[in-house]
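For this view, one protein chain was removed and the others were kept in their places.
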Amino acid sequence: MAVTQPPPDVLRAAYAEFIVTDLAAARWFYVDLLGLLVTAEDDEAIHLRAYEEYLHHSLVLRRGTTPALARLGYRVRSNAELDVAERYFRELGVDTRRVPAGTCRGIGEAVRVQDPIGFPVEFFYDAEHTERFTQRYDVHGANAISRLDHFNVAVPDVKAAHAYYRGLGFGVSETIEDGADNLYAAWMFRKQTVHDIALTGGDGPRLHHVAFATQERHQILHTCDVLGALGREHHIERGPGRHGVSNAFYLYLRDPDGHRIEIYTSDYYTGDPDNPVQRWDVHDNRRRSFWGHSVVDSWYYEASTALDLDGKQVPVTSPEKREALVSVGADGFSVSTENNERHPFKIGEQV
Amino acid sequence: MAVTQPPPDVLRAAYAEFIVTDLAAARWFYVDLLGLLVTAEDDEAIHLRAYEEYLHHSLVLRRGTTPALARLGYRVRSNAELDVAERYFRELGVDTRRVPAGTCRGIGEAVRVQDPIGFPVEFFYDAEHTERFTQRYDVHGANAISRLDHFNVAVPDVKAAHAYYRGLGFGVSETIEDGADNLYAAWMFRKQTVHDIALTGGDGPRLHHVAFATQERHQILHTCDVLGALGREHHIERGPGRHGVSNAFYLYLRDPDGHRIEIYTSDYYTGDPDNPVQRWDVHDNRRRSFWGHSVVDSWYYEASTALDLDGKQVPVTSPEKREALVSVGADGFSVSTENNERHPFKIGEQV
Amino acid sequence: MAVTQPPPDVLRAAYAEFIVTDLAAARWFYVDLLGLLVTAEDDEAIHLRAYEEYLHHSLVLRRGTTPALARLGYRVRSNAELDVAERYFRELGVDTRRVPAGTCRGIGEAVRVQDPIGFPVEFFYDAEHTERFTQRYDVHGANAISRLDHFNVAVPDVKAAHAYYRGLGFGVSETIEDGADNLYAAWMFRKQTVHDIALTGGDGPRLHHVAFATQERHQILHTCDVLGALGREHHIERGPGRHGVSNAFYLYLRDPDGHRIEIYTSDYYTGDPDNPVQRWDVHDNRRRSFWGHSVVDSWYYEASTALDLDGKQVPVTSPEKREALVSVGADGFSVSTENNERHPFKIGEQV
Partner (left out) sequence: MAVTQPPPDVLRAAYAEFIVTDLAAARWFYVDLLGLLVTAEDDEAIHLRAYEEYLHHSLVLRRGTTPALARLGYRVRSNAELDVAERYFRELGVDTRRVPAGTCRGIGEAVRVQDPIGFPVEFFYDAEHTERFTQRYDVHGANAISRLDHFNVAVPDVKAAHAYYRGLGFGVSETIEDGADNLYAAWMFRKQTVHDIALTGGDGPRLHHVAFATQERHQILHTCDVLGALGREHHIERGPGRHGVSNAFYLYLRDPDGHRIEIYTSDYYTGDPDNPVQRWDVHDNRRRSFWGHSVVDSWYYEASTALDLDGKQVPVTSPEKREALVSVGADGFSVSTENNERHPFKIGEQV
């Protein structure tokens, strides 16, 4: 991949578009439960944003027959970067299309690509501004969400994906590795947080999750309580807990179509060029849960299919090594003690 | 059990005494990790209290060869209640002994019994007062514990245990039942909270756990973070989470000897005589975790052996029905959906 | 006051009734802003309860021409206590009336008295039960209120009021005193918290405030944020802050008629008979604000007029000594340093 063109100057992960099979059910999940604000909606799609966001949307729910990831959107520094992006991806030899303003409602002219690791991605700068609800505490629920934070994608070859994102100018904050040159996952960023994109080894290209940030942890706990109150606690897939990687407090939910949403808070500043890379050993049980909690299988194995620029499903391939298997007996079942034996208090799965 | 004598007027669960095999290891857990205050210690025992407590101790750690529960202490309303207790338990026909002040350091004259459900219990009123550290915020850690809240015991016959505690004047706040007249668990109180004692069906008599209260939930989360930081996250057995029963936010830890400690916050006032009893169906997955989290097997099956008044282990018998088995497919594995089928997003255990 | 009759067995502070001049404005404050649940309402009155309460109401707002306190309600242990109350107050020689069930909607038969310190008080046991919303997290706002906690009344003679409440069987948890036998304030309880009633020296009989409890502090902070968002921050009179007395985290609001509401959390258990009385020196600046914040004059001088049993305003008399004056230079203006001089960093009032 000896690219000669410079990459576009990406600001941050900006929005995702999901295909959902039941708009009303999805609206319940994202609006009634999670409290996202509706910027626009019609029979085909709902455009949503979080309380601190002033662009038109950070999430689009579009009606379709099969749940899928339709698009990941990155914002670039200016419209001039669209030309840069177009040249860059044409040189990379991937499907690259310039689309006029409004192709996605609320978004200006944009460049869409099927990126080298298989995902449908849009680069844009122009977008409609809306009211920022940061201080509209009169409408904030007890689980108020501040902003979209990052994407997490499942890819069969993490090294290749990592190389692609390095080329696109992303920094690396944390990784999961082993002593044998295997890269199981990588967290990469443009904005000054732990990540805009996480690359997780697995059947891919698929979307693992989209993460939204809250200000504090009690806002995450409240979403669990609401789901319990409604008897819909099955939407909770994993957590709440503390990640070793990123130090964030997390909760994973599945929406009515199975798309995974993380609610996330308390990571750290990464904006200095010498920000230390935190490398986690795949055998350190604290990497995925700092509290030693095992990870439910569905979290490792299920993800949302990606569409190509024509809306067709992108075929999926499998990785050579799976973190979930490499670390079985560790993350999959227990925590290690000082002498690396399974602790006697744990029988079966950990909750 | 047609008792003619009135029961003693019990105020509340007051202290527990654990036999621990390594005082230094136990001190690390209760003092260094959990932040309990040392009122007194010597080579044989450590007497501990929490920040809002002004009596000598709420927990005693005593050096021994085998981990066990040595004693549960209930405080009664006055010294005059010792005579009442003595007459009451003699009529019940259980081993009943009057012990002089100081038999347990810091505690006045007391009545010790092997109660009808097999536990070594002390009733006392007099106790040394110490400084209440409620406002000593300069020494409160980020996981500050306020006070002992309750005991939870495993008993093979919950109905019999429930009848015994009703006789002793305890109210019932919540239960786990089924439609077929089986009682799987009961929460019973004297002070105006959800419980001083919980009765949980299981091999018994054994101590399931002792619970301490914090003011807020972040103080519970911090204990998890500290354990992760120290690489001792294996002390976390279950949680943090929200109980359906009691509505409390919980965390279960295992101490170095395997004694189980709950950190607990946010239950509710039960002081009015008509306080409604909350009855949970054993098939409602939210009873043990309001968020639908499965319960690790060790939590259902492991507990601390009880000693008799001579320090010998009390033999254990098993229940006819086990909640963990009755509710398998429910609590043990998943959550139910509206049409009572296992939700497709859950594969294997939930975390 | 050598009373020969025993006092009724009071459980706790149970409800207050306010006369408000604009029901719609009051409804905005208590329902829209504070999130209290409406159990019943008509053109004349709104009956409200908090999320953990199962009785019909803990606050009644009744339409009238002049803002006033119409009634304080204490719950007693059973209906039999009504006779006890009637005999007790008749012996005390105060206006005592038996009223039939439904005189106050949702409340059973009751005894109303003009108590010896001038307040209209109702004693009752029977009351309609309603749904307890403890776990209805789907409707809890970010500032969810759990339950009514206590009343605070302004009285010209704190010692006399203290003697009256001692006679009624209330315990004392904390006081503000000086070395010269003056009692400036006292906190007294029946339920196992710091207080059901606080007695504050001042022009009286008047109601200083009614306090509601939340589970955690962030719920109190959110009410401030909502008021700011709405441009109605003038409803905030004092706080948020930490009381020295009671250790509670507090916020004082004024409703549209000027009635004062405290939102309160994190006090402590007082249920043992030897619970130590915490005596604060009137010159300790931390008694009212543990953080040394001065107290706004309105908080010391303004309160709600009390009505008698016929609905007429009870005349007000003034105290001989005022805490606000005794402690000027202290609480009114600054905090003391080790050598008792005003700290040089403080210029004017503290915020």
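To keep things simple, chains are lettered A, B and C as they appear, and every chain counts its residues starting from 1.
As a convention for this text, a residue touches a chain if its C-beta (ideal position, glycine included) is under 8 Å from a C-beta of that chain, and two chains touch if they have at least 3 such contacts.
This one's a predicted model, so the numbers in the text were calculated from it and none came from an experiment.
Touch with the chain that is not drawn comes from one residue among C:Gly64, C:Gly241 or C:Gly271, which is C:Gly241. Where chain A meets the chain that is not shown, the touching residues are 11-12, 52, 54-55, 75, 77-78, 129, 132, 134-135, 146-147, 191-192, 215-217, 244, 247, 266, 268-269, 271-276, 290.
Against the chain not displayed here, chain C makes contact via residues 217-218, 221, 224-225, 227-228, 231, 233-234, 236-242, 244, 249, 254, 258, 285-286, 289-299, 301-302, 334-338, 343-351.
Seen from chain B, the chain kept out of the figure touches residues 135-138, 140-142, 144, 216, 218, 222, 225-226, 228-230.
We take it that only the chains that are shown with their structure count from here on.
Just count the C-beta contacts per chain pair and the biggest one is A-B. Centroids of chain A and chain B (each the mean of its C-alpha atoms) stand 41 Å apart.
Spacing of chain A relative to chain C, judged by their CA centroids, is 49 angstrom.
Those residues of chain A in touch with two or more other chains are numbered 218, 225, 228.
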